[in-house]
Every structure is written in structure tokens, then in C-alpha cells.
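Working notes, beginning with the structure itself.
For this depiction, one protein chain was excluded, whereas all remaining protein chains were kept in their positions.
In order of appearance the chains are A and B, and numbering begins at 1 in each one.
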Amino acid sequence: MTTRESQRRWGLFVGTLVSAILLAGGIAHAADEIVLGTAISQTGKYAREGKFYVDAYTLTVDAVNKAGGVKVGGKTYQLTLKMYDDQSDPSLSVRLFTKLVTSDKVNFLLGPYSSGITIPASAVAEKYEIPMIQGGGASGKIFDRGYTYIFGTLPKAELYFQSAIEAAAKMNPPVRTAALLFSNEAFDRSVGEGSRQWLKDAKIDKVYDEEYQPATQDFTSILAVIKTKNPDLILVAGHEENSLNFIRQAQAAGVNPRMMVFTVGPPTGDFRKTLGRAAEYVYGVTPWLPDMEIGGDIFKSARDFDKQFQPRFGYAADYHVASGAADVLAFKAAIERAQSLDAKKVREALAALDVETLYGRIKFESTGQIAMSQVLVQILDGKVVPVYVAGRFVNKPVYPAPKWSERK
Amino acid sequence: MLLLQVLINGLLLGGLYGIMALGMSLIWGVMNIVNVAHGALIMLGAYLTFWMFYLWGLDPFVSLPLTIASLFVYGYCLQRWVLNLVVRAQLFLTLLITFGVEVVMINVARLLWSSDLRQVAPSYAAANFEVGELTIPWVRLWVFATTLVLSLVFLVVLEHTRLGRAIRATSEELRAARLTGIPVAHIYAVTFGLGAALAGAAGGLWGMLFPITPVMGGSLTLKSFVVAVLGGLGTMLGAIVGGLVLGLAESFTATYLGPTYPNAISFGLLVLILILRPTGILGRKT
Partner (left out) sequence: MNVRRWVMPVVAVAALVVIAAAPGLLSPFMVQFVINLFMLAILAESWNIIGGFAGYASFGNVAFFGLGAYTTGILITKAGWTLAMALAAAAVVPMLFAALVGLPILRLKGHYFAIATLGVAETMREVVYNVEVTGAGTGLVMPIARTPALFFYLMLAILVAVTLVNAWLAHSRFGYGLVAIREDEDAAAAMGIDTTRYKTIAFAISGAFAGITGGVFAYWITFIDPDAVFRVIVTIQMIIMAVFGGAGTVAGPLLGALVLASVSELLSTQLVALAELFNGLIVILVVLFMPKGLLEVVKAGRGSFRVMARNLREYRV
């Protein structure tokens, strides 16, 4: 073959490839459907948490459609999901969200998981003026850029440990010293910043204040130092793997604080299953529990939601899942309130939204983030028991936690 | 005493680092292949240990020989039918292909076993004993002892068996080895198999201490690089020494500098060693 021929073949190959990409997106969608688009982590380091949202979005969209869809201007619309995998990569997320908006022409956007991906992804929503509701990022940095098209259903990171610290100060005997350990990441650093303030307000002495790399698995050195300070309370901000490792290694190192609180882990089913007995007496924070007396449209109660979720997906719903479901429900409510599919009108409806759902009261502050308090929970007998919320104890916690060596 | 506790912590973990790097050092030293998929092999070993524990209730120490054997077979096949095809290519091509293997292995693991965190948690998992003010977890001690035993066995095999001699001969002078009738393709496959087996053992042991996910291997590959280079590429004892040194360095840095520094220190050490003494602590200048 001559060079000219091989070049022609090259050109043909490349041309076919490029055309394939041009045609790959931009499928027109049916006239009576509302498309919710998202790029969520289905592979990569956030794959585990991303699945919570994939499942939550799927279940809620199905439930809404089964209950009659979304009614706008006398017409009934079915909800459709268009989901991509961002491979836990922020720049791919940005490209995929751009594709969703410009090529797939979705109506509205659902958010990704993790503050680090949500920050750039929300910029796309803002740029194209399409509302995005996300339930996977809590860092204040998502909401302090003055954007108006991003809404979030996770409460502010800075507030995460507020109820825990308030409760600690009211325990009998009250907590006097605390160790603060947080991961070197947007969300956890925000948690750390907030916690310092709460500790000061509660007049609790901070004897240890360190951050660790998110990928840390070995906490033995940290624990060795914490052991010498002997704090009453240990606050740990990190991902589930960090919490798991910390607890197991605390047990092995013989570290016995009166109270240990984690941002992520305790409310989630597989956390308790993996740790077994070691999870006893551990505290966590969550804005949602399946037993809560809350409910609303589509799902009459939180319990009702979990009853539909667990059999279908094989694990119990936690607040990530409920938050994802809330995002879909918030869109339904806003669209019906605005009686329009126009992005600007729906945005305004979202900003003014005030509705009760299985997740609780959805009302966004002016920044776009939901205002919701965290419930302090304790794992007792393998179950998640709410202990302190909205300024008061709702159940008696087991405090101080028995020493590791004294447990059965 | 904090100092002593930090020292012990570092040594115990360092032993595990050592055996992790042993497999990589062997493959690198003998075949000049930098195995980027090393972490994935560790991951595979960890998952095998987990499934045998979860499905059949096999204690992880008991199932270790099974894990080692399985990874040996896997590594042998991988080298014999895939990697042997690129052994003589430029270095970065072998790096690229092992990277491709790593990506494939991680994704297959994720598709088969999902990204859920797995943990091998036998009843004695958190048991510890105290010596004065020191607290020493039993599992870590046994893991450390196992790594020493395995390393010793491996070193004996390498120095005093015919197989070991064949491997060393092949690494030192390929043409001469061929001339003396050593089946090079087979020896290479055995070598990789051994390296994989060691990685599998490291994975099984690692899984007793830390949670298992499909993506756990990436950082372990990097750590193995550091340890292998630190101790001296191709010298097996060097991997052990390098592991202990890294374990200690991480432990002391985390305690006295801050928990966000150990990785920066270990990679900085890697670069420094390569610049100042590329042959590592125990390596000889060739």
C-alpha cells in the first residue's frame, strides 16, 4: 500500500471515530418526560459511596413514576434518569455534566458524590444556569461562591459535630478534654474548623488537634500520642475506611476514651457489620434515621422508604441514600410548585421550597445549602440509637463507654 | 514510653512492608521488569484470604499457604503467556503493560466483588498484651513473625536450591544461562510466580490488619518501590531492611512531625536515595 493510501485509511478511521462521538450524544428525548442527568462515581475511589446515590436516584424516580409522575400544566410527565460514571475524576465529571447539559439536553441535574467533585461540577450548572441539587457534598466551599443554581441536601460541614460536642459537655460527668483528628480534605477540614469553635464554646480543652492524609490506614502512631494525652472525647472526621481502621486500632492499642464520635460510619449498615462487637458504644452523627417520625410525598415515612429500599438493593438505607432521594423529591416539588419546566422558574421554586419529606424538612438557606441539624447517635446492641438532637437528650447514652478490656 | 511504642509500631509494620517489597525486588532484579501491577497482586491475595475466611471460615494464617500457591500459579501464567512477550522490550514498555494489567485486574475485581469494604476479622483480631507501658497487638506480632519466617524460607530457596541457582544465573547472565540449558522462559515464569506468591502472602497478611478494596493496591505499589529501592534493588535482604527502615521512618514522622508528613518523607527519601546512592542501603555497586 502506498503512503497516500495508508493516509487515506487513517483519515477514514479518524473521521469515523470523530463522527461516532458527535453522534454518541444528543439523543432527543420524548415529549412527556423530564430528564434528570448526573455523573456519579461508579468506579474509582468513591465507587462505594457513589452506589448509594445511584440506587437512591433509581428507586425514587421509579417511585415517583409509579405514583403518577410529575404534573405540570395539566400534563403528566414521567421522570427519566441519565447517569454517567465520573470514575471519581473531577475533570471527567465536568466534561460529563457539560455533555448532559449541552448534548443530552437534560432538564435538570443531580449532583455527584464528594465535595471535591461537587465544587467543579456545580460550576457547570451555574455556567449553563441549570439547577443542580446534590446530596453528596457538605463543604461550605460549594456554597460560598455566590452561585444561585446549586442546592445541597447535606447539612453544613462546620456544624457536623455541634450536637456531639454540646451533648458531651452535658454528660455526667461532663467531658473536659477532647482530641480532634480530621482528614486533609475539603469536607473534613471544614468539620475541623467548626469543631474548634464548638469546643471553645463548650469550654472543653483541646489536647490534640491534628490532620491526617485521607489515604492513611495506619493510625497506630496517632493513637500512641493520643493515649498519652488521655482525652475524654475523641472526634474523628474522615471517610468510612478511616473510621473503621481507627476503631480497630484503638481497640488493639488499648485507647479508652469515654466517648468516640465519627463523621462517617456508625449510621451505615456495613460499618456495623464489618466491625461487629467493636462498634459498640461508638457515636456517630446523621441527619436522618429510618425510625424518624418524618414523611411526606411518595414515601409516607422514613421507615416506608427503607422498606422499599432494602429488599430491592440488599442493604439498609442510610443518610446518603435518603439525601439522594430527597434531591429527586425536591425537584418534583419545585417543578410542581413552579408549574413549569423552565430552568429559571424551577430555580426560584427551589429557593423558596419548604416541604416535608422522608428525609425531613427540605428548606434551603440563601446559600443553597439545607439547614438541618445532626442527630448524635450511639451504637448499642448493634442498633443505631438516637441520643441527642435539637438541644436535648432523647435517649440515655451509655457513658462513659466501658474499657475495651472490660467488655464481653 | 512513647518513644519505645513508636519504635515497636514502626518495626512491626516494617516487616510487612519488607515482604511486600520482596516480590517486587525479585522480579525487578532478575528480569528487569518493574511490576506496576504488584499492588494488584497484593489485592488479589487479600481477597483470596478474605473469601476463604468468609465462605469456609478458614483462619487467615491457616489459609496463607493456599493463597501463596494460588498467586504463584496466577503469576506463572501471567508471565509465561503475557509478560514473557515483552521482556526484551524497552523498559517503559514493560512498565506500560504491567500498568494495563493492573487496571484490568482492579476492574475485574470490582466487577466480581464490588467496591464494598471487606475485612478479615478473626476473633483474636484486636487482642493485645502489655509490657509495662507498651501495648502490643498480637496480630501484628504474629504478622511480623510470619514475614520473617517467609522471608527466611524464600532466601534459603534462592541461595541453596537448584531452582534458586537457576534463577540467579538467569538474572546475572542470560546468554550463559541459555547455553547451559536453563529453560529461560520457564525460569522467568517461575520467578514471577514467586514474586506474585510473595505479594499474595503480603496481601493475606495485610488483609488481617486493614480493610480490603479493589483499589487498595495503588499506594502499596508505590510503597514497595520506595522499600525496594531503599534497601537495594535485587538484594532480597535489602527489601527486608528497607521495609523496616520505612516502617520506622513513617512511625517517627507521624508521631513527631505530624500525621500528614509520612508519605512526603518516604517519597522524598526515594528520590534522595536514587540521587545519592541508587544501589540502596545494602546494594553493591555493579
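Definition applied: a contact is a pair of C-beta atoms (placed from the backbone, for glycine too) under 8 Å apart; a residue touches a chain by one contact, two chains touch by 3 or more.
Nothing here was measured: the structure is a model prediction, and the numbers come from that model.
Chemist: One chain is left out of this view; which of B:A46, B:L64, B:V101 or B:L194 touches it in the full complex?
Modeler: Answering carefully, the residue with contact to the hidden chain is B:V101.
Chemist: Tell me which residue among A:Q42, A:N245 or A:S323 touches the hidden chain in the full complex.
Modeler: A:Q42
Chemist: Using the definition of touch stated at the top, determine which of B:L134, B:L148 or B:V184 touches the missing chain.
Modeler: Of these options, the touching residue for the absent chain is B:V184.
Chemist: Write the list of chain B residues that the hidden chain touches.
Modeler: 28, 32, 34, 82, 84-93, 95-97, 99-104, 106-108, 111, 184-185, 188, 218, 222, 225-226, 229, 260-261, 263-264, 267-268, 270-271, 274-275, 278
Chemist: For chain A, which residues reach the chain that was dropped from this view?
Modeler: 1, 3, 5-6, 9-10, 13-14, 17-18, 20-22, 24-26, 42-44, 83-85, 87, 89-92, 94-96, 98-99, 101-103, 116, 119-120, 123, 126-127, 139, 141, 145, 183-186, 188-190, 211, 213-214
Here is the rule we use: only the chains that are shown with their structure count from here on.
Chemist: Taking the complex as given, what residues does chain A use to touch chain B?
Modeler: 43-45, 47-48, 51, 184, 210-213, 215-218, 220-222, 224-225, 227-228, 240-241, 244-245, 248, 251-254, 270, 274-276, 278, 404
Chemist: Residues of chain B touching chain A in their complex?
Modeler: My answer: residues 2, 5-6, 9, 13, 107, 110, 114-119, 121, 125-128, 130, 135, 137, 139-140, 210-211, 213, 215, 219, 250-251, 254-255, 258-260, 262-263.
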